[in-house]
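Every protein chain except one is present and positioned as in the full complex.
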Amino acid sequence: MIERMIRAADLAGTFVFAVQGGLAAIGAGFDPVGTLVLAFLVGLGGGVIRDVLIGATPPAAMLDRAYPIVVIAAAGVAWSFAAYVGHVPALLLTALDAAGLGLFATVGAEKALDRAVPALPAIFLGAISGVGGGVVRDVMLNTVPRVLYADIYATAAMLAAVIVVLGRAARLPRAALVVAAALACFALRMAAVIWGWQLPHG
Amino acid sequence: MIERMIRAADLAGTFVFAVQGGLAAIGAGFDPVGTLVLAFLVGLGGGVIRDVLIGATPPAAMLDRAYPIVVIAAAGVAWSFAAYVGHVPALLLTALDAAGLGLFATVGAEKALDRAVPALPAIFLGAISGVGGGVVRDVMLNTVPRVLYADIYATAAMLAAVIVVLGRAARLPRAALVVAAALACFALRMAAVIWGWQLPHG
Partner (left out) sequence: MIERMIRAADLAGTFVFAVQGGLAAIGAGFDPVGTLVLAFLVGLGGGVIRDVLIGATPPAAMLDRAYPIVVIAAAGVAWSFAAYVGHVPALLLTALDAAGLGLFATVGAEKALDRAVPALPAIFLGAISGVGGGVVRDVMLNTVPRVLYADIYATAAMLAAVIVVLGRAARLPRAALVVAAALACFALRMAAVIWGWQLPHG
């Protein structure tokens, strides 16, 4: 049951990140092939980095054909949206990015714990999984990755991973934990963007 | 027999990509050490990414001393060429890149199938192997990777991988398949460059 839910969360993260990457590519003036390529890199990047780091190779995204199908569908959604709506609202890009961040950070921490990675590294692996796709996107688009300058970004990803790690240590119900962790990360990131929250700086 | 041919194709791809990377480094004003470093990164990048993704670590390029020897020879060829000819024709850079693309995409799909990766992910692994070295080069040179804006590029790599996957499913002779796949990718990519082909856009 929980395995199916983790896979669903991973695919959902793949979908939102792939739509986000596709829209970012369209916004940067790329054509359909570039859009599809960036959708793949952003949608699958974080999960592939996670799987390589925990030694789960070939990565799930390579073995399970649901992943490429989800990415192709996401690229189609991004292309259709841009064609019909005519522009890409910045807040939509931010919200999709925040949703993918929360889903991947949660799934990353879950998978690390399942592979018997200890608590502290599991938190880092979750955070890396969350931010990985966005780093790949920003490096490919030749910009400084937002994880370096957005205050509540890696922090939000780490929050999701901490909730998973502490919740599993406390034996809380896992399905509820996955939902709570992803939502908490999404909410924190969006609140930080909307109200301009920053960490206290010295 | 086919194993030796795959290794030869992998070494040939390494050689052409390394020459290409070396010439790109010279064109960007780098000195011999920078040229050698970029030749290594471009020559070995795609294959190392492929081997990490299919879990074949340490990568072939690390275990088999033919790979570094080929790269060093390629850097020497690039340096000598630039020294004697005095400039680096853009079409030569494109042709070397297209040859490496076809060889690595073909070898990538072959190696993925040999590791029991299913058909669809094997196609993606082939494409990633093909475009990987070029992405590494363009990121290192701080430019947007051409895979994002060149229409018939990831498409050509995927063509090579599709030929391998379908041909092996149809039990066609493998040596002929390897040659046909690499040549088809090279020809498609070069035709697209020479005649300005683009995919139909909405």
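First chain written, first letter: the chains are A and B, and each begins at residue 1.
The rule we apply is simple: contacts are C-beta pairs under 8 Å (C-beta built on N, C-alpha and C of every residue); 3 or more make two chains touch, one makes a residue touch a chain.
Bear in mind that the values here come from a model prediction, so they are computed numbers and not experimental data.
Trainee: Which candidate, A:89, A:118 or A:173, sits in contact with the chain we can't see?
Mentor: Among A:89, A:118 or A:173, only A:118 touches the chain that is not shown.
Trainee: Which residue, A:26, A:53, A:96 or A:161, contacts the hidden chain when the whole complex is considered?
Mentor: Selected residue, touching the omitted chain: A:53.
Trainee: Sort through B:103, B:122 or B:140 and give me the one touching the missing partner chain.
Mentor: The one listed residue touching the chain not shown is B:140.
Trainee: Which chain A residues touch the hidden chain?
Mentor: Interface residues of chain A facing the absent chain: 52-55, 57, 112, 115, 117-118, 120-121, 124-125, 135, 139, 142-145, 147-149, 151-155, 198-199, 201-202.
Trainee: Which residues does chain B use to touch the chain missing from this display?
Mentor: Touch set of chain B with respect to the missing chain: 25, 30-34, 36-38, 40, 48, 52, 57-59, 61-63, 65, 68, 79, 83, 139-142.
Note that only the chains that are shown with their structure count from here on.
Trainee: Fitting on CA atoms only, what is the rotation between the copies chain A and chain B? Please report it in degrees, nearest 5.
Mentor: When the C-alpha atoms are superposed, chain A turns by 120 degrees onto chain B.
Trainee: Provide the C-alpha centroid distance between chain A and chain B, rounded to the nearest whole angstrom.
Mentor: Once rounded, the distance between the two centres reads 29 Å.
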